[in-house]
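Quick one: structure below, then a few questions.
Note that one protein chain of the assembly has been removed; the remaining protein chains are unaltered in position.
Residue numbering begins at 1 within each chain, and the chains themselves are lettered A and B in the order written.
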Amino acid sequence: MTWKLFSLLLEASLMTIFVSTVSILLGLVMAIILSGLRMSGNRVAYAGAGVFISFFRGVPLLVQLLLIFNLLPVIGITLPSLATAIIGLSLCTAAYQAENLRGGFEGVAPGLIESAEMAGFTKVQSFIWIRTPIALRVTFPALVNEAILILKASSLVSVVGLIELTKMAQNLSASTYQPLPIFASAGLIYLAINLVVAWIGRRAENALPGLPSR
Amino acid sequence: MSFDFAVILAKLPQILSGLGVTILIWIAGTLAAAVLGFVIATLRRFGGRPVDVLLQLPIEVLRGTPFLVQIFLLYFGGPYIGLRLDPWVAGLLGISIYGAAYYAEIFRAGYQSVPPGHVEAAECVGLTRNQIITAILLPEMALLVMPPSINMAVILLKETALLSLITVPEMTMTVQAIGSQQYAFVEALVILALVYWALVELANWLGRLAERNLSKLSA
Partner (left out) sequence: MSDPAIKVSHVSKQFGDTQVLRDISLEVAPGTVSCLIGPSGSGKSTLLRCMAFLEQATSGNIHIEGEPLGFTDGPGRKRQSPAELRRVRSKIGMVFQQFNLWPHMTALGNVSLALRRVRGMGRAEAEERAMKQLDKVGLKERAHHYPAQLSGGQQQRVAIARALALDPTIMFFDEPTSALDPELTGEVLSVMRELAAEGMTMVVVTHEIGFAASVGNRIAFLDGGRLLFHDTPEVVFAAPREPRLEQFLDTYLDRGAAMLK
């Protein structure tokens, strides 16, 4: 295990970080929309969001990625593997994040929504400016947790041909016949990234204002 | 384009055998993980500070790294230290160790949830440590530990799909193989996804049922 090999792994970990970050943020936006659909009072929207969440939480990410990767070309959509990876990861994390947000949205005190109503907010405005920020704030620790899960889950996007940390480790392991130090190093890099994310999350949790006091 | 699901469903016996392997590894792996996790949590609870700190390290490592990297390390790296494992042995071992780290944390939270006074009271009436664990601590934490345990079991079910990447002949590998034989890859994956979906929803439903019965028992 040389420095050269390790630096290749480090370089590939940038792709891991990039794919994960983009997917988490995209997934968050989708999760908020899913939550809105669930609370819209429209039955079709409610059922649709429910099926989406159930499906993407019910099927292994590996199978989801393989399905998207193989299905898209058949229905005439060809995308680079980076885009496929991001789509797969963000759909999956959207479902999990929507489920995390559910408790946050349910926990918003009705009085806070009534006061928005009395201040003239429409339902949608109240959802955007009152409910969502409060739900996000309350469920922030779950978001950090999900970020760590997605960083680890991003190891699966190698199956759609994207070269990130795990795929790089596989390639190097095959070409150097040193799987032990290489996969161990890859594991350490994941661990280090996750420790940093957890640390930032704790700092942010303490620094963020406005957790309801009551 | 047109999809032909019949060519996949014609291979039902093969699919079912893959499903059997998936369920077998899942249940055996989850049980092993839960037992191992409980043992680790119990050692941490009663083993004193050094044991507690020492055991925290592997738990953090296992929880901080992808399962895929862990099984690659075990399966491809193992032979270099004389650990040559059959795929399904490596898979079962991998699931058990990986799951144990999470179950250890679940049971740790369980132990922490029992008020110290209850243990002291049990000591005062002369119960041994083993009696305290089985008669006081386990029943008291059961209600709290149940939901995350079920949740973890469902996560492990989905993780078994990764074992296809180390050639364990479970459902994902079997159905993918059928798909490429029959030139019906998308159809195979759709059926695969639906089976997992049904399996996970079934597991969730059973879990809710178990939770409800448990909370009735303790109410």
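As a convention for this text, a contact is a pair of C-beta atoms (placed from the backbone, for glycine too) under 8 Å apart; a residue touches a chain by one contact, two chains touch by 3 or more.
This one's a predicted model, so the numbers in the text were calculated from it and none came from an experiment.
Enquirer: One chain isn't displayed here. Which of the visible ones does it touch?
Expert: Per the contact definition above, the missing chain touches A.
Enquirer: Can you say which of A:130, A:151, A:169 or A:189 touches the chain missing from this structure?
Expert: A:130
Enquirer: Touching residues of chain A against the unshown chain: what are they?
Expert: Those residues of chain A that touch the unshown chain are 109, 111-112, 114-123, 125, 129-130, 133-134, 137, 209-214.
FYI, only the chains that are shown with their structure count from here on.
Enquirer: Quick one: in the complex, what on chain A touches chain B?
Expert: 54-55, 57-64, 66-67, 70-71, 74-75, 148, 152-156, 159, 166, 169-170, 173, 178-180, 183-184, 186-188, 190-191, 194-195
Enquirer: Of all residues in chain B, which touch chain A in the complex?
Expert: These residues of chain B touch chain A: 1, 60-61, 64-70, 72-73, 76-77, 80-81, 158-162, 164-165, 172, 176, 185-186, 189-190, 192-193, 196-198, 200-201.
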